[in-house]
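One structure is given below, represented as structure tokens, and several questions about it will come after.
As you look at this complex, bear in mind that one protein chain is not there, while each of the others sits in place.
By written order: A and B. Residues from 1 in each chain.
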Amino acid sequence: MGKTMTWSIRGVNELHFAIKEKTYLDLLNDSFWFYYRAFENTIMNIARHQTNERTSKVVVHNNVAYLCGQVAADADTDITEQTQTMLAKVDELLISVGTDSTRMLSATIYLKSMDDFAAMNLVWNAWVPTGHAPARACVQAAMARSTLLVEISVTAAC
Amino acid sequence: MGKTMTWSIRGVNELHFAIKEKTYLDLLNDSFWFYYRAFENTIMNIARHQTNERTSKVVVHNNVAYLCGQVAADADTDITEQTQTMLAKVDELLISVGTDSTRMLSATIYLKSMDDFAAMNLVWNAWVPTGHAPARACVQAAMARSTLLVEISVTAAC
Partner (left out) sequence: MGKTMTWSIRGVNELHFAIKEKTYLDLLNDSFWFYYRAFENTIMNIARHQTNERTSKVVVHNNVAYLCGQVAADADTDITEQTQTMLAKVDELLISVGTDSTRMLSATIYLKSMDDFAAMNLVWNAWVPTGHAPARACVQAAMARSTLLVEISVTAAC
């Protein structure tokens, strides 16, 4: 979100400076390219973060951040601690691209067993900023390692 | 979709009014802020609908609506009726944010058992507006309650 503000403010200053030096026709041309660059930045560019051969931890495009599936920091803990450390990693990734959990758009939660639904929800509900819950879905599916009990895919505005 | 049209038309009238009163330099400045506000409205703002501590039923950002996972109105019915009432809830949520099923972008369907694939598809195919099918995926996964046979996550343009 900060990024959009940044180019806008800088853009205003650039236009104000230009106004002293140029003709109206030049200004219209500059104005076109200013908006074109804004479109290009927000719509065409893709920013990848923490990329390896398999995944990028975050991909940002058109002011939306896509997080790769997050799991617990320690797969040998119970559902409560796995959910807590998983969501701490979501926080960290969101902050790393200039957004936070108040700007989540969607979340898909995979649980190894629906027996853990209530315990997971206790941690989730406490973690979601009041009034800022994303659109959520939760289904039962096993993860890459058999000890993992929960995984989450998140998208957020940024 | 209506919203974008609304600010545009109002914007034209505001610009026309302004033209009588202001200098060209003022107009260029106004024009800049007009486009900036348009960007801000469509790209930076997030609208959450029917939000509780766990989920928002719909989140709208950048002209895309994200629906939370929808399930049947009554989990004690068969796959046909569960699919029908689930899709009726999707319709209701889409309409609540000014869009409809002709503008769906993607749909992920979770079935408790693939034995229900054909019966679910019969209802789905009849419900999708001709020529407007979203990009769909369907996999087998159990839901939060054991009697639920089907769940859907939808995104739509709005």
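As a convention for this text, contacts are C-beta pairs under 8 Å (C-beta built on N, C-alpha and C of every residue); 3 or more make two chains touch, one makes a residue touch a chain.
These figures come from a predicted structure and were not determined experimentally.
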Touching residues (missing chain, whole complex) on chain B: 1, 4, 8, 11-12, 15, 19, 24, 27, 31, 35, 38, 42, 62-64, 103, 105-106, 108, 110, 114, 117, 121, 124-125, 128, 130-141, 155, 157
Contact footprint on chain A, counting only the chain that is left out: 24-25, 28-29, 31-32, 35-36, 39-40, 43-44, 46, 48, 51-59, 61-62, 66-69, 108, 110, 141-144, 146, 151, 153, 155
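Convention: only the chains that are shown with their structure count from here on.
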Rounded Å distance between chain A and chain B, as computed from the means of their C-alpha atoms: 19
